[in-house]
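Here the structure is laid out as structure tokens; the discussion comes afterwards.
One protein chain is absent from this view; the other protein chains keep their places.
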Amino acid sequence: MPGAGTGRLVRRIAWQLRLVFLFAALAVLPYLLSYSQQEIAVLLVINVLLVSSYRLLTLTGEWSLGHVVIMGVGAYASALLAKRLGVPVPISLLLGGGIAAATAAVLSFPLFRMKGFYFLIGSFAAGEIIRLIWKRFTEPFGGPKGLKRIDAFPDIDIGFLSIDFYEPVNYYFLALIVVSASLFVLYRIERSRIGLTFHAIHWQDRLAESVGIDTFRYRTLAFVIASFFAGIAGGLYAHYVGAVNPTRFGVDQMVYVLVWAIVGGTATFHGPILGVVVLTVINEIVLRALGLDTARPLIYGAILILSVLYLPKGLESLVPRVRERVRRWRSGPAATGEGAG
Amino acid sequence: MNAEGERPILEARGLTRRFGGLVAVDNFSFSVREGAIHGLIGPNGAGKTTTFNVISGFYAPTAGQVFFRGLDISGRKTSTLAAMGLVRTFQGSTLFQEFSVLDNVRVGRHLGARARFLSRLLGTDRSSEREADAKALATLAFFGLEDLADEPVSNLPHGHQRMLGMAVALAAEPRVMLLDEPFTGMNPEETRRMMALVRRIRDRGVTVMLVEHDMQAVMNLCDVITVMNFGALLVEGIPEVVRNDPAVIEAYLGSAAANGVNDAA
Amino acid sequence: MSRKSLDRKISRRKFLGTSAASGAALAAMSTGLSRVSFADSHTIKIGFLAPLTGPVAAWGKPGLDGCLIWADWVNSKGGVNIGGQSYNVEFIGYDNEYDAAKARTGATKLIKEDGVKFVMMLGGDTWPGVQEIAAREGMLFSTLLPSDLSPDSTTLLAPCEVHPIYNVTGVEWLAENKPDLKTAAMCAQDDSLGKPSVATYLAAFEAAGIEMVDEPLFFDPATTDFAPVMTRLLSANPDILCLDTCYADYVHPLCEQAFQQGYQGQIISCTADFYQKIIEKTSEEFMEGFIFQFPDFDDPALNSEGVNFVNPNEFYAEYAKRYGASEWSAVSWEYASIMDLWADAASSAGSAEPAAVLEAMKADGTGKHAFGTADWWGTELFGIDNALVGNWPVVVIEGGKATIKDFRSIPAWWDQHKDLMIKHMTDLGQMWNQRG
Partner (left out) sequence: MDLLWQTAVNATYAASYMALIAVGLVMIFGVMGVINFAHGELYMVGAYCVVFLYAQENFPFLLAVAAGLIFVGLVGLVMERTLFRPLRDNPLGGLIASIGFLLILQTLAVFGFGRRMGHVPPWTQGKFEVFGAILTYQRLFVIAAAIVLLGALWAFLKRSKFGRALRACAQDAEAASLQGISMNQTARIAMFIGAALAGVAGALTAPLVSPTPYIGHSIIVTAFIIIIVGGVGSLEGAVIAAVLYAFVHTFVTTFFDGVVANIVGLALMLAVLVVRPTGLFGAKERA
């Protein structure tokens, strides 16, 4: 982090250039995709937020099996606020995130009495209880069928500009903006002292305690922030697809999130994002295109096993290797001192 | 510095800690004078580490109380104690191995670098962070580690890691530091340097209490020594007295013969 | 128009029987016609958007299998005649994994990229994801679950199965033929299939003067051990045991439990897929008289006048040959029967365009349902008359074999008892205007 002023400036500009390039690519991307691939891209962007928020939670070393249910809390809350109380969708989306965060805050009291495996299973139990409540109480949650006809994002129509958010391209950009902003916040948190504290709790929670870090408070903080953004992801999902039901937020879906994060690697900010992008492309586009519908779970399972066996640090561990290759291939005096991403 | 010599800064009264049927600490009392270097010794399994863990808040005592600056702190959380000025170190090289040297000390500065959540997000915590970094660097300089600030901890030789452990604790600006076996596994030269450091820490106004096996070091360094055996107080006094106490000699010889029970760790 | 009405008079069976000949003739003629569009591949694509993997696949995959037989038969006879041109039919499957978002993506792909003219779905959890695109594209969809119907979607049809309304026919038949049975107990899995079905049975029992001895017992869909459920049901000593619309993997152990716990009374259920296996688990005597709603298609009664499903016995034989008799289930024939309806409508409309086909299908308010001409119906229950409702078979196990005892009219029951049905549906929150 410290370094000579000019070196830092150069690196910063290089970084910003890369970011500009990335956003340009993301802006062009939908126009290179078929219509149904654009739809997949929308869900992918939402899942990027889901898995990135999950990583923030894992920074303190705790792995939850309830994150998708928390996403569902955001989805149900935002949907109900919009449907029943007529709250404008952009506001209900934020409130949905807030309610997801509040739910996490309440859950943290029983859950953070536990650690490790117990937390994993405890979070699973808490999530299942929430899901059973959705199923059990038809009013207002719609029971097993869930909620339908959830208000869509309001169209924008101001004369020269009219945007219909049903179109996947438009929703893609909307989601991209929301998710980028959220990722920026998540990134800032990790890069700030709060992130340092999370890491410290993860690696040596007793040492952290001994210098005055209230590990319960910080674990709760990570859980609450992660849940807020999971809730936002849920709201984005609900107002896009127009329907939510308890099955959608079941443990199967949670397994996907876990797998994205781990196959991607959780040591870096970009690892889980890499995981969700690569696995979604493989699962939704490559395997479907190969017509392997019924064998899809088998291949997916094999990919999982091979990746944990041979890429234990996740796909992210390939990034420096690829960079090195590219650098050697360029064989030029490339910039030194790559940051850790 | 020893002006308040009358009133102990840290005191245990009738401290007891049980694990199931095992009594690790048994009605144990001691008191640490402000500004002292206070040793806690005893044969293997005497309950030293458990005592440390109870004082530093990892375990609640089963019975008895701990007083810090006159306040009953029994059962309070470790982080609360740290905020009050009671900070401990750990055996071996318990550090944030994945962090750089400087980041380790920055974590130690946790209490001294407060800022609001929003200002952390917006980056307006920079002034307090800069101050924290400066203090962290100063702490490193105190231990002569400033040149290694950006090294990953895992690259550091063992002796340096031990010093860094103390630097992390010192960065939290404690009134009392509890050192858990600071000299174990060190060669005589390293031990000598470490002893000098402990004295310098004391000279900064920090009271030191330490658990240690190295008798030589303890006898040379400590102002007062408490000896415990089977979880209870055996003898307390200045090194000369303790050294020649027959009960202490007996305890150590006895334990060498019956070397069965481990510390409750 | 005159041509259209002429076509309508040709029955499904005749149409298929003659289509081979007429197809060949038309093909010969078409070479001389100027209207031939070479860009047209003479193939019409139909989307099949249902779960093909995962636990719900049993409600999708066998249907696709049935459709493949349908397509082979129709194509081997020259295809479907639309506007004087013969078209082969090709099914494009998309596995929606019973997920609304994936169904949305699948619908988009099928409509925008594959150019399908009609999409068949299982419906349920997946329909809400598709609803909007169906409206925007004006695409014709079918579902097996009429609880998906609502006035918001005019292009969604439930043209085959009007689950669970047809269950009233079984109860009505039971009450008529075994009038001494007066009490019933019922269980159902707690999901979107179980609840409306419970409401239907409650209404049907009340209409028949049969009294419920206990509240309906809901169990979790993840249940594997049904002993406690059956113990509870039997504790009230009912004359009739109603298994509602339980899935096969519940019906079997439920029956076995009833048998083992000494039950000897009447059982009624919506389905009894693989009932031969239930008999193996219990006994022929125990299963004698078991009432349900889904016939085997080798049943000679299906050859009776009025049944519109094409060659049901042959279809069953072919299905058994290709996939094994043990794979036959209620879903196997349903999608294929929807295709009969569609092909008929497309022929009479002279167009495969969704709007034209829809108009032709509903032209005079009736349609050729698999089990006989039926009415487009459902305004009171679904808010729109897009469900094709007419006769439905009552099937009873006799001598270890499913036997159609009767075809009964659902509308006739409805006209008499609709207040009851609406009351119970409302109580369980299943009316179209109560849903989500």
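The chains carry the letters A, B and C, assigned in the order they are written, with residues numbered from 1 in each.
In this text, a residue touches a chain if its C-beta (ideal position, glycine included) is under 8 Å from a C-beta of that chain, and two chains touch if they have at least 3 such contacts.
Quantities reported herein were computed from a predicted structural model and do not represent experimental measurements.
Residue-wise, the contact with the chain that is not shown comes from C:256, picked out of C:132, C:148, C:172 or C:256.
Here the missing chain is touched by one residue of B:30, B:59 or B:142, and it is B:59. The residue touching the chain not shown here, chosen from C:190, C:244 or C:344, is C:190. Summarising the interface, chain A meets the missing chain with residues 63, 110, 113-115, 117-118, 120-122, 124-126, 128-129, 132-133, 135-136, 251-252, 255, 258-259, 262-263, 294-295, 297-298, 300-305, 308-309, 312.
Chain C meets the missing chain through residues 53-55, 57-58, 61, 190, 217-220, 222-225, 227-229, 231-232, 234-235, 248-250, 252-253, 256, 260-262, 274, 277, 280-281, 283, 326-327, 329.
The working rule: only the chains that are shown with their structure count from here on.
The chain with its C-alpha centre at the largest distance from the centre of chain B is C. When each chain is reduced to the mean of its CA atoms, the one lying nearest the mean of all protein CA atoms is A.
Rounded to a whole number, the gap between the C-alpha centres of chain A and chain B is 41 angstrom.
If each chain is reduced to the centroid of its CA atoms, chain B and chain C end up 75 Å from each other. Residues of chain A touching chain B in their complex: 2, 185, 188-189, 192-194, 196-197, 199-200, 203-204, 206-215.
Within the complex, the chain A residues that touch chain C are 34-36, 39-40, 43, 135, 138-139, 142-149, 152, 166, 168, 237, 240-245, 247-248, 284, 288, 293-294, 296-297.
Across the complex, chain C meets chain A through its residues 52-54, 93, 95, 98-101, 104-106, 108-109, 112-113, 124-125, 128-129, 131-132, 136, 147, 152, 190-192, 195, 429, 435-436.
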